[in-house]
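A single protein chain has been removed from this complex, and every other one stays in its place.
Let's look at subunit A:
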Amino acid sequence: MNFLRLIYYLLVINFKDFGFIFWTIGYPLVLVTIFMATTSNLAGDDLEEIKVGATEDSEYFEALKQVEFITVNEMTVSEARTSLSEENITGYINKDGTLIVEENGFEASILESVINQIQQTYTLGIPPENFNFDVDFIETNEMETEPQVVMYYSTVAMISLYTVFTSMELISSMRPNLSTMGARFSASPFSKTKYILASSIAGLFLGLLSNGLVIGYLMIFNDSVLFNHLPATLGIIVAGNIAGLGLGFIIGLTPRVNINVKSIVPVVFIVGLAFLAGLMGPGVRTVVNRELPFINQLNPLAHVTDTIYRVNLMDNFDSYWTTIAFLIGITVVSFFITLIALRRKQYDHI
């Protein structure tokens, strides 16, 4: 059988599988929809006006007036206390830049970060009349992440590793101790290298299709611009899919275990990686990076998430190719391990 025919059959086998279609295409779309529905109020576009009090002679007064979503009213401290208790304003900024709020909340947090940014900008010596909120004057390696964006990027990264399911299934189907098809396959003279390569191409095609649908969905239905550098984003996603294939090969090689147990392994594996990479919120990611930094250094999903984030939100391509090399490296190593493990393989037990 030629290579293309084999790929065609492998695609048909997967495409007609409802479970595969649901988990690789339906489920990610559902997940992204849920994220969009539950985090839309966090997006800047939906911010309501934040009312703030300040003394007119405060240097913060002019700066705050330039912020589109902030309305500044001149008032004294005592007037401000009354307005705060009556919830007419969210906060009051003293002349020295200290912020008084009646209660903590979403708007108070945003106000606090605006004041912080003004203070840091002043520290850089930029005059108030030149203050521009469209430009980020503060360069930091610990840039505050935008929660919903990290979740979208983590989701896209997670889906890019879904090729792990396809390659795991295909390797299992070659093994006579795991399937009757494997007995037929192993008893035949067919080249294992050819089969693994065809499986990889089929898996990659299906993975990219799944990723493409999710990215298209996000671009159409999500208001904010997530992918400023789409070709570079697609590049890292292709590398993520390739890494997923390699990880699936290795899981597919695990010893004879119940097929249901085996199906759970990649699920737990991917969800675990996604959790560490910040899918459930950036807080986890921050804690893991601080306490156990090596975990996310080895976590392919964290690499994909970070690279998508850096490329699209920070225009930063510094580690782009290193990440791609790391991800493809995972698969090259896995491919050879798989080939060596399956080549001339005879089993102790079938």
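Note that a residue touches a chain if its C-beta (ideal position, glycine included) is under 8 Å from a C-beta of that chain, and two chains touch if they have at least 3 such contacts; residues count from 1.
The rule is short, and it goes like this: contacts and distances are computed from a predicted model.
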*Quick one: find the hidden chain's UniProt protein name among "4Fe-4S ferredoxin-type domain-containing protein", "ABC-2 type transport system ATP-binding protein", "Response regulator" or "Nucleoside ABC transporter membrane protein".*
"ABC-2 type transport system ATP-binding protein"
*Touching residue (missing chain; options A:T38, A:T76 or A:T180)*: A:T180
_Absent chain, residues of subunit A that touch it_ = 1-2, 5-6, 9, 12-13, 15-17, 176, 179-181, 183-190, 343-350
